[in-house]
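Written below as structure tokens is the structure these notes are about.
Missing here is one protein chain; the remaining ones are kept as they sit in the complex.
Moving on, here comes chain A:
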């Protein structure tokens, strides 16, 4: 008994020592590293990984070299005609080899037609089923990411075409399950994997990146994964390979301009928002018909409303400027061409991102 008690104390002492040495400046001084060249870790992406705005690169986040650890926190705000998005997260790079990331994403809608459905649903006490809020519905997703650099070098081997190559994966959990189901998605959480190739061509002061992603995400997962017919029937969540591309031209050692392309699927195309009995009728607008007539004075009928709730998805494009006044922070301003998102058309707008690195 006495012996086991003694070893228990040793255990606690050992743990305390490990904890202390973790926080002591001395041991961190050995691992902390900010020796990487400006912007070569990429900035904070919407998935949390190091890269451009939307596309994860093969570079490892943070300013660490192969001898240390570095990382940071990022915040991104996007304003679109019918949506606004917040991304808050962080990422850590280990030895310029491995990266872990997390991002918490919130999408707020400003959609009159969806609000109308939500209002009617709440009048009829159906709101629990649809996950909608008459005052503007929200989508919420958390993304966990990991990336491993395999081989090649983006920056230093300027005499070889071999690009820096990395593989990575995300696990995305959408906590607004009912809303995602209403949008006809098959799953509210899923993983995706990618392979990225990055190379800097100093001759032209240009960085080029190609990423291939294996995923079934709708709108990067914000509206779920895969799709179903109305009533959550005939669900299909097959993953596919999608191509992403980004390029950045360096105007200064700490200032780059560029553009990105991200291929999206279109699994929810022409799928109406799944409102169950509310809009289920063919031609008569289901339960909603008499109510909408009273609510909006017959300006639009329930059938028109249903037509306006048909979804579509487009490939994403953006142009950006990234500026790193010091190694401790960077600012990225972009203009996004996101096309059709769910029931809203032509969602183009401004993107502002801050990345603070320690």
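Here is the rule we go by: a contact is a pair of C-beta atoms (placed from the backbone, for glycine too) under 8 Å apart; a residue touches a chain by one contact, two chains touch by 3 or more; residues count from 1.
We adopt the following convention: contacts and distances are computed from a predicted model.
Participant: From the list "Iron chelate uptake ABC transporter family permease subunit", "SLBB domain-containing protein", "Hemoglobin" or "Cytochrome C oxidase subunit IV family protein", give the UniProt name belonging to the chain omitted from this structure.
Facilitator: In UniProt, the chain excluded from the picture bears the name "Hemoglobin".
Participant: Thinking of the whole complex, not just what is shown, which of A:35, A:81 or A:112 touches the missing chain?
Facilitator: A:35
Participant: Would you mind spotting which of A:138, A:158, A:328 or A:348 touches the chain that isn't drawn?
Facilitator: A:158
Participant: Looking at the full complex, which residue from A:205, A:230 or A:312 touches the chain that isn't shown here?
Facilitator: A:205
Participant: For the chain not shown, which residue from A:43, A:60, A:166 or A:250 touches it across the whole complex?
Facilitator: Final answer for the missing-chain contact: A:250.
Participant: Looking at the full complex, which residue from A:65, A:129 or A:247 touches the chain that isn't shown here?
Facilitator: Per the contact definition at the top, the residue touching the missing chain is A:65.
Participant: Tell me, which residues in chain A touch the chain that this view leaves out?
Facilitator: Touching the missing chain: residues 33-37, 65-68, 96, 155-161, 201-205, 250-253.
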